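Missing here: one protein chain of the complex. Every other protein chain is in place.
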Amino acid sequence: MTAVAEVMDYAEVVERFDPVLGLEVHVELNTKTKMFCGCANEFGGEPNTHVCPTCLGLPGALPVLNGKGVEGAIRIGLALNCEIAEWCRFARKNYFYPDMPKNFQTSQYDEPIAVNGYLDVTLDDGEVVRVEIERAHMEEDTGKSLHVGGATGRIHGAEHSLLDYNRAGVPLIEIVTKPIVGMGSRAPEVARAYVTALRDLLRALDVSDVRMDQGSLRCDANVSLMPKGTTEFGTRTETKNVNSFRSVERAVRYEMTRQAAVLVAGGKVTQETRHFQESDGTTSPGRTKETAEDYRYFPEPDLVPIAPSREWVEELRGTLPEMPAARRKRIQTEWNLSAEELRDLFNSGAVELVEATVAEGAKPNEARSWWVNFLAQEANARETEITALPITPAQVARVAALVDSGELTNKLAREVVKGVLAGEGEPDEVVEKRGLKVVSDDSALLAAVDEALAAQPDIADKIRGGKVQAAGAIVGAVMKATKGQADAKRVRELIIERVGA
Amino acid sequence: MPNISRDEVAHLAKLARLAVTDDELNVFAGQLDQILDAVAKVSEVAADDVPPTSHAVPLTNVFREDVVRPGLTQQQALAGAPAAEEGRFRVPRILGEEQ
Partner (left out) sequence: MTDLTRLPAAELAEKIHAREVSSAEVTQAHLDRIGEVDDHVHAFLTVDAEGALAAARAVDSALAGGQAPASPIAGVPLALKDVLTTRGLPTTCGSKTLENWIPPYDATVTRKLREAGVPILGKTNMDEFAMGSSTENSAFGPTHNPWDHARIPGGSGGGSAASLAAFEAPLAIGTDTGGSIRQPGAVTGTVGVKPTYGGVSRYGLVAFSSSLDQAGPCARTVLDAALLHEVIAGHDPLDSTSIDATVPPVVAAAREGMRGDLKGVKVGVVKEFSGEGYQAGVQRSFENAVDQLRALGAEVVEVSCPNFVYALPAYYLIAPSEASSNLARFDAMRYGLRVADDGSHSAEEVMSLTREAGFGPEVKRRIMLGTYALSSGYYDAYYGSAQKVRTLVKRDFDAAFEKVDVLVSPTTPTTAFKIGERVDDPMAMYLADLCTIPANLAGNAAMSVPSGLSDEDGLPVGLQIMAPALADDRLYRVGAAYEVARGSIIDRVPELKGVSA
């Protein structure tokens, strides 16, 4: 039995303490091969089929560094506004663990490839926070263990374990922030927003699959508290491998409430690693600092130093895409969006689609409205990604153009889009097949107007008496009669004309 | 000057995953002490202004193309394993935690 941890009410925590955060993110690069050998870097696969003497740590095997891995590290460093080292090395981090074939991790240590950068992070309300980056360094991933015989496949209670080294040696970049201070009650949100922003950045760089659920993006959160008014950092805990953006926020928040309770009760926070429980949002203790390993780092003699030439670094700088933060800013200005509209646009996951639709000639507002409102709902209803909908930006732009020219009403346009989604062809074909063109023949409309006026003579009188807004009822009747295929504006004009005549 | 105790030797053995015997602890404590005494001589000339040398030959930037090379089959990988199960290396239960 473990005692249920005491926690403090969050409002009280932030009233009494300032939280200090430190975030360590590990990202698996999407290179074709592993960091130090030519084995395929692929997720999944039959166990122990992407292995060779090097990544299995067989006696005599040697590492050779993947140039693409270094390139990825430099591009990440540049995207994070870091300085790229003129000269750096790998070291060996020595500790025994069965999932690590050599019983040392080949990792950069005191000579990382990228240092001193920052990432601007936008919070939910549009406020931008700058998170300082301490370093980004290269290392390798471990294998995976499967625990057999335990109650839940977990390590505790297992009878034995089974090891698969397909993941051993996969390139990792570890990105470490400087202490993040002064965030107050927003610290958990900042943590989530940082990891999210980092994900977006890495995705834009196309250096990783950045899937937290598959472990290609992993976050360890360091949290400590200092009493308000003091400046000396408290003892921190490190919560390991938090598996979703939401969990990052929950884990930080939980640690703040737990540590505050400990401190207020006169206790001391233990320096330790902790594990986050997805199920109830709590953390539980792991290894304490007293039992922490002495890693006995020393320069890796099997690899030679890396001295990226400034020409290479500048060449790589030239390959950087527009960074997400800059892009947000540009889109907001260009399309004149409020912070809320911008947030909705980015949350929809359809920014690229909207941009492409605009590029096809649609007005930004219309393109955005189609994707963020109508098509996002369609995707939702179909339980699919918006990017997977069977409609192209060009098709959406064509529909928008038909509306613009008055050939379709908004209502008809939605029918056309539904037709395209249903696989009925290009927008013009759908219009044709479904007979959705706006009725623009005045004589046909006049007949319907006359009929509606005759049916509601009292309203006709009101209009005649100057209450022009009463025309709405007649418009509605005409629209109904023409099954929505009339141009409402033209109908209104005709009604006024008729009544006034 | 080093004066390495039995406890220190025990700690080193633990770090190095060696289940040494009591007898070995005594012998190694004496021998390590003697050796460390002799090798401590390096500090006589290791001045601050002398840079360390980690690699005998000064090479830099040795990179490999990011091209898949054939490795081992699962059978080859497991051929030398003390125990295997379901295509994986079978090991006794693991007590420690990942780092």
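So that you can tell them apart, the chains are marked A and B in the order they are listed, and the count of residues begins at 1 in each.
What we mean here is this: a residue touches a chain if its C-beta (ideal position, glycine included) is under 8 Å from a C-beta of that chain, and two chains touch if they have at least 3 such contacts.
Since the model is a prediction, treat every value here as computed from it, not as a measurement.
Asks: In the full assembly, spell out which visible chains the left-out chain is touching.
Replies: Taken over the complete structure, the missing chain's partners among displayed chains are A, B.
Asks: Tell me which of A:G72, A:P101 or A:P308 is the one touching the absent chain.
Replies: A:P101
Asks: Among A:P285, A:P301, A:P390 or A:G476, which residue is in contact with the omitted chain in the full complex?
Replies: A:P301
Asks: In the complete complex, the non-displayed chain touches which residues of chain A?
Replies: Within chain A, the residues that touch the unshown chain are 53, 56-65, 92, 94, 96, 98, 101-104, 159, 161, 163, 294, 296-298, 301-304.
Asks: Touching the absent chain: which residues on chain B qualify?
Replies: Touching the chain left out of view, chain B contributes residues 4, 8-9, 12-21, 24, 27-28, 31-32, 34-36, 38-47, 50-57, 59, 62, 64, 72, 76-77, 79-83, 89, 91-96.
In the analysis below, only the chains that are shown with their structure count from here on.
Asks: With centres defined as the mean C-alpha position, give me the chain A-chain B separation in Å.
Replies: 40
Asks: Across the complex, what residues on chain A touch chain B?
Replies: Contact set of chain A toward chain B: 31-33, 37-40, 46-53, 55-56, 64-70, 87, 89, 95-99, 142, 145-149, 155, 158-165, 240, 273, 286-287, 293-294, 296, 298-299, 301, 303-308.
Asks: In the complex of these two chains, what residues of chain B are touching chain A?
Replies: 15, 17, 54-55, 59-74, 77-78, 85-94, 96-99
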